[in-house]
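One structure, pasted below without further comment.
Removed: one protein chain of the complex. Kept in place: all other protein chains.
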Amino acid sequence: MSRALGELLHYRAAVAGLAIIGFLLALSVYAVLTIPYGEAIRLWRGGEALWLENPRNASPLWMSLFRRDLPHTITVRSQDALRREKDLGEGVRQVTIALPFDYPYRKLPQELAVFFDVEYAERPPHVALTWRTPDGTAIRLGEFTVKTRDIYRMSSDPQLQQALGGRPEEVLFTDPQAPENVLQGRHELLIEGFLFERASRLETRLVVYGAVYGLAGTDHLRRDLMIPLLWGTPIAMAFGLLAAVGSTVSTLAIAAIGVWYGRWVDGLIQRITEVNLILPGLPILILIGTLYSRSIWVILGVVILLGVFGSGIKTYRALFLQVKEAPYIEAARAYGAGSMRAVFTYMIPRAVPVLIPQFVTLIPAFVFLEATLAVLGLGDPVLPTWGKVIEDAYSKGALFSGHYYWVLQPAVLLMLSGLGFTMLGFTLDRIFNPRLREM
Amino acid sequence: MRDEVLLSVRGLHTWFELRRWGFVRVGHVHAVDGVSFDLHRSEAVAVVGESGSGKSTLAKTILGLHLPTKGEIVFDGRAVHGQEDLRWYRSRVGYVQQDPYGALPPFMNLQRILEEPLAINGITSQEERLRRIRKVLDEVKLTPFDDFLPRFPHMLSGGQQQRLVVARAMILEPKLIVADEPVSMLDASVRVEILQLLRGLQAKHNLSVIYITHDLSTVRYFCERVFVMYGGMIIEQAPVGELLRNPRHPYTQALLAAISDPDPENATRMKEVPPGEPPSLLHPPSGCRFHPRCPAFMQGICEVEVPPDFQPATGHHVACYLYDERRQAIPAASSPA
Partner (left out) sequence: MPQNGVLSVEDLRLYFRTSKGPVQAVDGVTLRLERGRTVVVVGESGCGKSSLARAILRLLPRNVDTYAGRVWLNGVDVMSLPEERFRREVRWVRLAMVPQAAMNSLNPVVRVGDQVAEPLLVHGRAASPAEALRSAQEIFRQVGVPIDFLNRYPFELSGGMRQRVAIAMALITVPDVVVLDEPTSALDVLTQANIMNVLKAIKRDMGASFILITHDIATSSELADDAAVMYAGQVVEVSRAEQFYREPLHPYSRALMASVPTLRGEKTLGFISGRPPSLLDPPKGCRFADRCPARFSRCSEEPPLLKVGDDRLVKCWLYA
């Protein structure tokens, strides 16, 4: 075993493969440790409330290498800002909050929103918003009553759009004289609020949504793509591994038993295998996913079931037919070995040199299968997987809207996993089956 | 003790069914077609024959690897194929095979290989196992143990592998060893070593040995009696010296004449060889299996019925009508010069 390992490292392909697999495993471990499972599901499925402050469909940071000057999201919080309170008597207070920020980018922000965090008993506070641009212009945005957790989405306010004569993120950030120029410099949002109760509180946040976020960007639901990419890794690895183990081990045992007992046992197994080979695997999975359950455990189970009587049976049978005639098997029978012992202790170990490379090369096949199902819309509804990301990207037209990263990132990870395992698998094949080796 | 019969074989037939397409029966291969003999304790006998004579099948039937179609085998007073479980029998009979490398599982080391028969036969105490392993390795001279025990078969030479096979056959302290062509795949210079080893073990442990071979030249150094097989039957049985001096059956005579000794005179003369091929076991010739090729063929006698055993001399049995006392034929005996 250790001899094989040493030999393995001679081959560059194997080293590369091991490196990639190591990377993926490290990623899996990192994902599981930093974001525990429950947390990951909560974040992924939690709904928009969790992601409010992320820009929608933001590009990953590394895109800045290709597109210059992508704006980052700027958040200005009232807790940090200047605030004046004036007591107007009878429990009424006038609060003035100034939220200034510097806008250094040459591109427009994606969106603008103001978040309110208020506490009151019966009478909600009332606010009026004013925007001050760097060149001193003050623009009245509107006024309204604020309920407990209110979000004023400036960019989706049709009245504001009408009043400004355009989209707020455009109008407020461009020079009326020279519309191609973005107004860089100090902008400020002024909030004048009236609090009607002694115990009322008012806090706000201004979010100027940029176009980049995080290492992987965000999706259409503003979710950080790092979550499905990170968590997709252990899920893909686990699925691939479990499916490969489940089907290979069973295939091996069944082929060996069939060969050992021969006659009708072998015949039966072969006929089952032949029928199974004709069955279209993917359509069956689609059927099950559509009509029964998309749970990843169900899919895993069906995949293993379909794989057990797969083409591996034929391969191993050919191998075992030869092994069965080996003199040492005869000798074992002569000193009293029973059938089970003959099969498991004497025959199956001979399959290991064929098994190991095949097993390793099989793992990415299952990873791809799971991703395929997800892309077809049949992925597990709960889990964040690579396939799900691609499916979202596809259904939201990512490539049309230029969000290439949305497709590229999971695709690259899928490719890497395929590459890593197959490089390792082919090299293992060359080591264990030396006839393939070059002199 | 020597006259006690250890193994008694009576009317043994082992036929293999031939099927076409999995279930259409087209006939039987008469691999062993009526073999009877007695083997005594501490006796070494050779079963000599060419390929297709049925000697290997006979060996395997005796070992319990094939089920006999007819006939019985009695070992130490007990019928062998009466019950289902042959464990009691298998632990008393050791098997030495022809291919030393093939006879050893390549993925097990020596210790494992030798432990297997012990484990299967219920010897679980680690101490006892080690004791037996050491004893047996000592007997076959694969020492020092610690050097050999962790090795795998491919790390041994052909001769060492075969010694390991012998060790494995001996580890259950058998009473009978069946050796099927134990040296034919070994180099000439190693053969003698193994044969001497087997001989030594036989003498030391009072083992009975059935030595299957096609090489009559080795028989003299090893066995007391010889059975000559042809066409699934034993056609001649005699003590070694007697057989080599006075072969009675025409086939045995031809066989002996065909064997070469390293003699430069051989190149100057042709050998007399009976024409034809060994008989088909699927459709064997009627009567005496050798009659189509026999120079002494007697029309109307030989092809009618299988000849019974005749005894032209004590302890020398021949299945040939030439030795039918009622016929008064002169046996055509010519021993090799």
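The first chain written gets the first letter, and so on, giving A and B; residue counts start at 1 in each chain.
We adopt the following convention: contacts are C-beta pairs under 8 Å (C-beta built on N, C-alpha and C of every residue); 3 or more make two chains touch, one makes a residue touch a chain.
Given the structure is predicted, the values throughout are model-derived calculations rather than measurements.
> Looking at the full complex, which residue from B:Thr143, B:Asn266, B:Ser286 or B:Gln311 touches the chain that isn't shown here?
Result: among the candidates, B:Asn266 touches the missing chain.
> Which of these touches the unseen chain: B:Asp38, B:Asp76, B:Glu193 or B:Asp324?
Looking across B:Asp38, B:Asp76, B:Glu193 or B:Asp324, the contact with the absent chain belongs to B:Glu193.
> Among B:Glu4, B:Glu17, B:Glu50 or B:Asp147, which residue is in touch with the absent chain?
Only one listed residue reaches the unshown chain, and that is B:Glu50.
> Touching the left-out chain: which of B:Ala31, B:Leu114, B:Leu216 or B:Cys294?
B:Leu216
> So that we can see where the missing chain sits, which residues of chain B does it touch?
Touch set of chain B with respect to the missing chain: 50-51, 157-159, 187-193, 195-196, 214-218, 220-221, 244, 254-264, 266-267, 270-271, 273-274, 277-278, 336-337.
The criterion applied here is as follows: only the chains that are shown with their structure count from here on.
> Just give me the whole-number Å value for how far the CA centre of chain A lies from that of chain B.
Inter-chain centre distance comes to 69 Å.
> Along chain B, where are the residues that touch chain A in the complex?
Residue positions touching the partner: 22, 60, 63-65, 86-87, 90-91, 93-95, 97-99, 102-107, 116-117, 120-121, 165, 168, 172.
> In their shared complex, at which residues does chain A touch chain B?
Of all residues in chain A, those touching chain B are 267, 326-328, 330-338, 341, 345-346, 349-350, 352.
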